[in-house]
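Quick notes on the structure that follows.
The full complex has more chains than appear here; those shown keep their coordinates.
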């Protein structure tokens, strides 16, 4: 093999004109990518570019996608270890390439050992500034927003990182349609109040104010996952909350018993199959409280509750909760939109929305957000 | 990282139920994948699967795509070296997964150092038989058939392996639509008579009877690239020949001078911009001779000349040549089909057909071949 003698290595902390996407700490030696859709972005004027990553996990390995000039050209599993990955080689050194290296899998609450870090890059060229985008969007959600099932055959049933995609995902598609920068906070199975199986700890709001508080274990703690997130550093124009699917599921699944306290949690159905009013009210209170918390931390953002990709049984409750919030606070910069439901034609792996379902949602959501952003 | 203690390693030559796609030698220790679309296919009943590859090159690195149950889930550059790649992990060990590891880049005439080999697999399960498909198709072509530009942004201009795709390719799509096994013989820039720049050595027919004779250098010779290909081992039902685009281009480009003999080659235009009749006749003779060679080696196959994805100025000449062949030989199992032209909407990188253009061609070609195969 020919060797490119002109390659020079740079610690990531020394790379000027580096753009980091996604909530993370200030640390750059190395940089940790926590959330799906997190990324490093570079405009490389070079013939060759490598990136040094470090991957670890007990169960669920990280995956990345690489985009060159906006087009995904590579997607790979990152087996454990610290090593160099070649991003491109043999290109015209006088032409600037926009490069995004994107974490393709969600933060993993279920695997304390899971982490993805970037140490360094090497190249034979220079990095020029990445243009700022005019809008910022934060997406908050569950497996849908994590892109679970957005890649893979319909027959797939294993719960593994391979079937997650940050790219075939309405978040990325919506942001691209609006020319917006975006961040994602999401966790499969979680809700506003409880998880799909009634676990009250598996709720997003409790972790919203941390960098990535829902990951577990000492290593993640040491990486700063539990640090208070600095909202001033990145104020979104819009926060999209795509939660409720798992809260709805909790009514249909068995109770959850806290292994420590022995306390049992269950969102109840009435005998006629309708939702128990008290439990529904508890959910609605959780929505209202979360809106409060979102507003506190994002004083200027439009808050858009976007729901419906896997059915929309909780919609009346969401509307009531948003109503209640609006009345209590007098805040009118909040609204609800129903997203296109997933059909047999648009479903993907693991009975989750496939790429086509994500596309339809992105079309509808981008159109709606254009009105809000006054395009 | 947790380690799977149950993984066992197998030399590829010891793997029963291995299916190899694409022309290659009988050698399995290791197996060499020469052509784009070449692949190993396995039905793995296992929770985890790795493959040991060896990649080398002076200029143009190999890429692979991995398909699980027919869906591409990974695509990666193979930097030089011998190493293990994880295909999947953490899956249900009782379920059979169909796996294809596909060479995503053409054989590289321009890089004698380029090679891709597979040494071994390791797994914690077993390999069950891969079902035989009812049809076999051989595709012969140039950059179009190599999938040049089928991936990447429209702005891309570098001639590098990254922009080649065996997957976003009419060959793979047509074969899938027909439930056919397929092989590809292709080289960017080459033609029936000459290359796009009038080089008479860059013609596919001269190498058709070898395993992969158009690759160069001692290493490839040692790997058996120049060996006589055993046509009896794999007789296609249809041979699709998508050649002529570069032969047409040769009329528009400067002459080529043989560096050894000093002889100059040029397909000439008349003053009014039409093709010089003599040179056109030379092209037609090359087509006719190639059909003879194809028939000799594929006595039962339907020969389908399929042309037009980047314009169709050579179509009258191709029809004349096929006519001449039919008359000389009395062979009626040969026909011509015009493929959908690439438009602004369907173009990909490097001004070549994009994924959508390949899709349109696959739709038209599969429909046509259904008639021939008596679906």
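In this document, chain identifiers A and B correspond to the written order of the chains, with residue numbering beginning at 1 in each.
Here is the rule we go by: a contact is a pair of C-beta atoms (placed from the backbone, for glycine too) under 8 Å apart; a residue touches a chain by one contact, two chains touch by 3 or more.
These numbers come from a predicted model, not from an experiment.
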Report the copy count for the entire assembly; 2 chains are displayed in place. 4
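Methods note: only the chains that are shown with their structure count from here on.
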Could you give the separation in Å between the centres of chain A and chain B, each centre being the mean of its C-alpha atoms? 38
Chain A-touching residues of chain B, taken from the complex the two chains share: 1-2, 56-61, 68-71, 73-77, 79-80, 86, 88-92, 95, 113, 151-153, 155-158, 160-162
